[in-house]
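Missing here: one protein chain of the complex. Every other protein chain is in place.
So, subunit A:
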Amino acid sequence: MTLQITNISKTYPNGVHALKNVTLTVPNGMYGLLGPNGAGKSTLMRILATLQEPDEGTVHLIGSKSALDLQHVNVIDVVKEKDLVRKTLGYLPQEFGVYPKSKAEDLLDYFAILKGFSQRKSRKQVVEALLRKTNLWDVRKQKLGGYSGGMRQRFGVAVALLGNPRLLIVDEPTAGLDPAERVRFLNLLSELGENSVVILSTHIVEDVSELCARMAIINKGEILHEAEPLKAIEGLKGKIWRKMIQKSELHKLEHEYNIISTKLLSGRTVIHVYSEESLGDFEPVQPNLEDVYFTAMAGQYQQHVQQ
């Protein structure tokens, strides 16, 4: 199973250039899409989830016939053959609501029918299984209107997981979850990632570092960096330097060094600087994914490409 995204562009009527010529190859397993708010993540996710049309470019889902659960094809054009994609798609939008007056069990059952579970028995099974998996079994008889944000999010996960999707698109799924729920949810995803394409968009670096074998960093509609997290971290080794400074010095240092991030630590400012050579009064840092992210955001990877 591979999802091949080729030269996708999208401009909104108000002139916002949401995606610029995005090309990505997403293999089986968990794939992280990391980027700040407004980077174009959700637009890309919605295009993959058949809910939006790209202005240009193609998206193909490639896999064996058996893996796609389809008899005839092994390539689906996601933009054109929406009906086929939807048969094997799971989607958890960034923001969504539910019928407030419905019970979780009933609404999930309804979704199961929409997803194609026509047999009552298997539908009952899958509804129960998912409600248990998402820890909603005990509150299945309650109205969804009374759910907390986290419960509602888990309900969305249950909907997305219906029917063992081969393509799972989850848009900022951990935003409303408490730490325990988040861990459980990520476990659930990784389980599923074994034989599906799972794309997870997030602005939380830890989500990616903990789960994803591959990732892409996106900003202002462009892919800044595509890599495997471990390799990317490896690649930064010896290039990230750190220094504690006074806040007032920051302005001056910004001109001298390539500062990728500033943080507060016990009231003092810590800066991380990208440099391929060693810097005098800076101390070297063991890089992590966050540094990869900030390095990408600072435009370092693109400069490499240009050089």
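Note that a contact is a pair of C-beta atoms (placed from the backbone, for glycine too) under 8 Å apart; a residue touches a chain by one contact, two chains touch by 3 or more; residues count from 1.
Definition applied: contacts and distances are computed from a predicted model.
Student: Which listed name, "Anti-sigma regulatory factor", "Dihydroxyacetone kinase subunit L", "Glycine C-acetyltransferase/8-amino-7-oxononanoate synthase" or "ABC transporter permease subunit", is the one UniProt assigns to the chain that has been left out?
Tutor: Protein name of the absent chain (UniProt record): "ABC transporter permease subunit".
Student: Among the options A:N135, A:S190 or A:N288, which residue touches the chain absent from this view?
Tutor: Per the contact definition at the top, the residue touching the missing chain is A:N135.
Student: With the missing chain put back, one of A:G163, A:G193, A:G221 or A:P287 would touch it. Which one?
Tutor: Spelled out, the listed residue whose C-beta touches the missing chain is A:G163.
Student: Which listed residue (A:K41, A:R86 or A:R214) would be found touching the missing chain in the intact complex?
Tutor: Of the candidates A:K41, A:R86 or A:R214, A:R86 is in touch with the missing chain.
Student: In the complete complex, which positions of subunit A touch the hidden chain?
Tutor: 13, 46, 49-53, 69, 80, 82-83, 86-87, 89-93, 95-102, 110-111, 113-119, 122, 125-126, 128-130, 132-133, 135, 137-139, 143, 145-146, 156, 159-161, 163-164, 169, 184
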